[in-house]
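Apart from one protein chain that is not included, each protein chain of the complex appears where it belongs.
As written, the chain order gives the labels A and B, with residue 1 at the start of each chain.
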Amino acid sequence: MENNEKGKSSRRSFLRNVGLGVGAISVAGVANAAIPGANDSAVKSGKTLKLLSPDGKLVEVDLSDIKPAKEIQAEVKSEAMKGLPNRKFVMVIDLSKCANARECVHACQEGHLLPKDHEWMKIYLLQDDNLTSKYWFPRPCFHCDKPMCVSVCPVGATFKRPDGIVLVDNQRCIGCKFCMTGCPYSARVFNWKDPEVEVPEGHVYDPETNIPAVEGTVGKCVFCADNLRKGVLPRCVQACPMGVLYFGDLLEDTVTNGVETVRFSKLMADRAGYRFKEDLGTLPSVYYLPPYNREFPVEMGLEGADESVSGRYKKAGPR
Amino acid sequence: MNNMMKGKNSPGMYLIMIQLFVFNFAVHAQDAVLGEAVIDMEFSEVDSVKTITVTAHTTDNGKEVPITGETVTVFIPRMFSNFVVADLTLDESGMASTEFPGDLPGGKEGNLTIVAAMIDNATYGNVEKRVEKHWGIPTDYLPSSHRALWTTRAPSWMIITLSILLAGVWGHYFFAIISLIRISRDARKEKAMAEYRS
Partner (left out) sequence: MNADKKLIADLTPELEKTGIKWYITFFVFFAFFVTGIYGLYQQIDKGHIVTGMRDNVVWGFYIVNFIFFMGLSYSGALISGVLHLFNTGWRKPIIRLAELITVISLIIGPFFIFFCIGRLDRLPYLFMYPRIQSPITWDVIAISTDLVGCFIYLYLSFVEDFAILRDHPDLKVAPWKKKLYRILSLGFTGSEKQKKILANARTVMSAMIIAIAIIVYSVLAWIFGVTLQPGWHSTIFGPYFVIAAVFSGTGLLIILMWIFRRIYHLEEYITKRHFVNIGVLLTVIAAFYGYFTFSDYLTKWYGSIKMDSILIDKLFTDYYSLFIFANYIGILLPAIIIAFPRFRTIPGITVAAVIALLALWVNRYIIVIPTLETPFLPIQDVRPEWIIYSPTWIEWALTLAGVSVFAMLFMLISKIAPIISISEMQEQDKIEIMK
């Protein structure tokens, strides 16, 4: 067991690592006794059970720590709904640096085990007017503060949590696709067929990772909520070679792209940050920095791109 | 060796520390034994202008020797990275100071963790001084559990309107069903009367 700082995430990663062949029970307690206070089940029964974890370690767990899988599921979901306390996540996208490298797209697909035709982060080539310039436009889910998608969901499968992140619970989603027509930014994708992805063993479904994709349900960018729980940046932010994507906590007024860390308010003031289609009133959590002082020409984004990618942008232009 | 590094531990760092120490020892074996670097921070606030003065010294045969010319970074650890306030170069007296912004948000009580550190220094490695200071702006974010279209609890007027409509409509349905029951009862009564008469 790794010596993690946060007991709770250790418990959850333990949950993921221990796969008991009998699917009915899972272990809720923490085997790493070195972390005090991590095990919060009140009374120890004194009786223990020896279990073999997949990486060959023999662990002994108090019987009172073993909870049925359904309870785990409910616990996992309630944690996912609560989010991280005292955080308000925000992303800033610097349009002057984006060159359609698509590393963000690939990192996202790999990290969330997405089929290749699912893109939670999408790159558009936009041109507002004949006389204005084209620019590359990465678009994750905006995690709006007034999310239309959440308002129209009939069963509460998608929800907004206090730290700003909007998630989808694929065990509740009925696939009516109302959220997809509700979102004005086309941020959601639908699993039209069996995604046929390999799920890691012992994985407990969790809306924060949204693995595995479930046929007949909706998926979207989750701001890598599972990474955030570990204090790690979202996968797209880490992957971008140009440092286009900044991510941070609005309450700390700090965003970082992995290389530079800046004050969010300063970035907005200096670089005239804005939100896409502000007048729709959905209050997105993603801000854009206008493509000013570009570092390279737009055409660079089409070089070396596959036909299935470059073909998309052939008709790009003012609408 | 009293290592003051906290946080991002890894075995590799330990190894480098040991190697540096050994190298240091080997190179300066004939010189006096140099102690580790110690960094100090002084905080002052004049006319609501906050200043941090960083000093660094090392011990040489029990005497304090100021460290000069090295870079000390003053930063605030944030969730994913460190927000750098200033990169300072120590002067001849081993001191450097910087202004500290007065509008940084700092948790619920306005506390900030301010760190002055030498990072990957060629001579001294990683040294830091970490202080909790009440120099941030208290930032509390409590999204109200209000009723809205996108929250778990619906706006009250929706619930009320829906209840009134449903009660009204289904009330009429019950009236219709009761009418049917009344017809059925009346018919049975008539039948019984007819049988009684015959």
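Everything below uses one rule, namely that a contact is a pair of C-beta atoms (placed from the backbone, for glycine too) under 8 Å apart; a residue touches a chain by one contact, two chains touch by 3 or more.
Note that the coordinates shown come from a computational prediction; the quantities given were computed from them, not determined experimentally.
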Exercise. Which one, B:49, B:84, B:137 or B:165, makes contact with the chain that was left out?
Worked result: B:165
Seminar exercise, completed: Contacting the left-out chain: of A:51, A:81, A:176 or A:268, that is A:176
For this session: Looking beyond the chains shown, say which of A:152, A:204, A:242 or A:302 touches the absent one.
Result: A:152
Exercise. Residues on chain A that touch the omitted chain in the whole complex?
Worked result: 124-126, 139, 148, 151-156, 172-178, 180-182, 184-186, 188-194, 214-217, 277, 280, 282, 307-308, 311-313, 315-316, 319
Seminar exercise, completed: Per the touch rule stated above, chain B touches the missing chain via residues 149-150, 154-155, 158-159, 162, 165-166, 169-170, 172-173, 175-177, 179-180, 182-184, 186-188, 190-191
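To be clear about the criterion, only the chains that are shown with their structure count from here on.
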Exercise. Taking each chain's centre as the mean of its CA atoms, how far is chain A from chain B in angstrom?
Worked result: 18
For this session: Spell out the residues on chain A that touch chain B in their complex, using ranges where they run on.
Result: 86-88, 146-148, 150-151, 156, 159-160, 162, 231-233, 247-249, 251-254, 256, 258, 261-263
Seminar exercise, completed: Per the touch rule above, chain B residues touching chain A in the complex are 78-84, 104-105, 107-108, 139-141, 143, 148-152
